[in-house]
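What follows is a short report on a single structure.
With one protein chain removed, the remaining protein chains of the complex are shown where they sit.
Order of writing sets the labels: A and B. Residues in every chain begin at 1.
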Amino acid sequence: MNDFDLSTYKEDKPFFIKRIIWMVINRTIFRCIPGVKLSFVRNGMLKLFGAKFKGSALIYPSVTIFAPWNLEVGQHSCVGPRVELYSKDKIIIGRNTIISQGSYICTASHDISKLILPLVTKPITIESGAWVAADAFIGPGVTIGEGAIVGARSAVFKDVKPWTVVGGNPAQLIKRRVLEDLNQPK
Amino acid sequence: MNDFDLSTYKEDKPFFIKRIIWMVINRTIFRCIPGVKLSFVRNGMLKLFGAKFKGSALIYPSVTIFAPWNLEVGQHSCVGPRVELYSKDKIIIGRNTIISQGSYICTASHDISKLILPLVTKPITIESGAWVAADAFIGPGVTIGEGAIVGARSAVFKDVKPWTVVGGNPAQLIKRRVLEDLNQPK
Partner (left out) sequence: MNDFDLSTYKEDKPFFIKRIIWMVINRTIFRCIPGVKLSFVRNGMLKLFGAKFKGSALIYPSVTIFAPWNLEVGQHSCVGPRVELYSKDKIIIGRNTIISQGSYICTASHDISKLILPLVTKPITIESGAWVAADAFIGPGVTIGEGAIVGARSAVFKDVKPWTVVGGNPAQLIKRRVLEDLNQPK
């Protein structure tokens, strides 16, 4: 351990200036535009910084986004209060997808096979019709399948299959999601 | 999935105006009244909005309450810093009960048997002498029994029996709570 010096750690800071400008906007003007009806204004700001929207979507004012240019959000989706989209890598959110309050979508980790712990990033995909419940954590590289349910406070480090329900830390399969009101999707 | 449209989702917003007014007060004046000695002022504000207090209790200034009219707090109880009482349904707190910093008491969920995920709320009861430790999560419909201990960071989705200790996510029984200083309660 004696020869090791973490202060030599260097990380690529792509788009550094752009990111600082966005950070200031996200923490000031973005936070001040309230409600559902003005969500198009917040989405407009995100688009100016490179986010891709496929139709209307509701991003709450208290959401923190690291890099909008790594964000893609489908139609009718909702990202709730105090969610953090830590988009060091791509975050792709499908249609009719809900991410509830306080959840943390984390695309970054470190390579623990090296003492200096180099940054590792992997994209996260949350597919259409999925619901990530309150205070959940989604780790780098994870895909949440179509229509899947991630229980409140879950910590998810592996892919979640479509139309299943997971929960706990680490998240485990609880059951298949059975729909009452239509033919069960496959 | 193609015919499904989450933007058609409608939620009852009972007491909408009252709730917005309370939200502004909670995030401004309420936060600015410091300490233990002035807790009666904060409690007075909560009472004005329908909270029921049975004697003195200590609600920290940084507590967030969704709907005070759904809150009932017993004598000598304490709700600590940054706790969120998400009282879409009733939250009933007994006497001599402690809810520690950062805990989230969540009365709302969604019905996952339907694609549109309708809101479901269930009351939460935390009985007398219980301690919910730091950063815990209590889900809808849960009753924490008398004198029970909910460990730090636990996520509780099932009832906790009186005089037991639970921990983990999902929370599991750890042991019975044994008191040293008096006849063991039943």
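The rule is simple: contacts are C-beta pairs under 8 Å (C-beta built on N, C-alpha and C of every residue); 3 or more make two chains touch, one makes a residue touch a chain.
Everything quoted here is computed from the prediction, not taken from an experiment.
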Using the touch definition from the top, which of B:Arg42, B:Lys88, B:His110 or B:Arg153 touches the missing chain? B:Arg153
Specify the residue from the set B:Leu85, B:Ile98, B:Ile126 or B:Val156 that touches the hidden chain. B:Ile98
Which of B:Gly50, B:Pro123, B:Gly141 or B:Gly168 contacts the chain that the document leaves out: B:Gly168
Residues on chain A facing the left-out chain by the touch rule are 1, 4-7, 104, 106, 109-110, 112-115, 117, 137, 139, 155, 157, 169-170
Considering the entire assembly, which residues of chain B contact the chain that has been omitted? 56, 75-78, 95-96, 98, 102, 128-129, 131, 133-135, 146-147, 149, 151-155, 165, 167-169, 177-182, 185
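Assume only the chains that are shown with their structure count from here on.
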Can you compute the centre-to-centre distance for chain A and chain B, using the mean CA position of each chain? Integer Å is fine. 26
